[in-house]
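Encoded as structure tokens, here's the structure I'll be asking about.
Just one protein chain is left out here, and the rest sit where they should.
What follows is chain A.
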Amino acid sequence: AGVDALAPLESTVSDAERFRDAAFLPLRCACGARFAFGGIVASRDYVVSFHGIKCAACAAVLPTLRVTAQLERIIRAHISRYYAGWLVCDDSACGIATRQISVYGKRCIGLSGTAHGCKGIMRYRYSDKALYNQLLYLDSIFDIEKAKKGLLKPFEGPEALSHALVEALAVHNAVFFGVCRGVVQKYLSDCGRRYVDMGGLFNFMEK
């Protein structure tokens, strides 16, 4: 018991830890090349130039709308996947994945389908926390302050960019990245996880 037994606050967890499972932003260039975008970090597939994101395959800079449209679509695909509502049973002997929900919610309907027998507990496979972290990650890759501080999740392989270069690129891309962040913020602003449920906390006062 004691302070150590408490889980750390979300905000105190480092980004590296928090975004461990978050997916990179997949982008497609006009030349057909696909690459994972991870912000102003070293990558074999793209370069962040002074004029935006440059595809390494064809050396063309991706127009703003090309990036924001793909960004928004991927966010919506994540949200829709979340709303598909897949549940998994935590009992390793059962472990079913289903989109059905028992009237008890956490009760497993089991392989028999009769909702008794399996003692496992059902959870959303794509949890609201995972979705929230995914959105935060997509926000972070367009966050020039985080880029300058070198807090972004790096790609494996290529040598890191020099600090001075990152700083310069961050400034040059500030407006463009701001537009991209605006797209992510649109959804973060509607994300229920970000807000404390005051009604739930204080409903005892209504009595």
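Convention: a contact is a pair of C-beta atoms (placed from the backbone, for glycine too) under 8 Å apart; a residue touches a chain by one contact, two chains touch by 3 or more; residues count from 1.
The rule we apply is simple: contacts and distances are computed from a predicted model.
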Chain not displayed: protein name in its UniProt record ("Replication factor C subunit 5", "Exosome complex component RRP4", "A-kinase anchoring protein 10" or "DNA polymerase alpha subunit B"): "DNA polymerase alpha subunit B"
Residue in contact with the excluded chain [from A:Phe19, A:Tyr46 or A:Tyr82]: A:Tyr82
Candidates A:Ala16, A:Ala56 or A:Ala97 - the one touching the absent chain: A:Ala97
For chain A, the residues touching the chain missing from this view: 27-31, 50-52, 59-70, 72-73, 76-77, 79-85, 87, 96-107, 109-111, 113-116, 122-124, 128, 131-132, 162, 164-165, 167-168, 171-172, 174-176, 178-179, 182-183, 186-187, 189-195
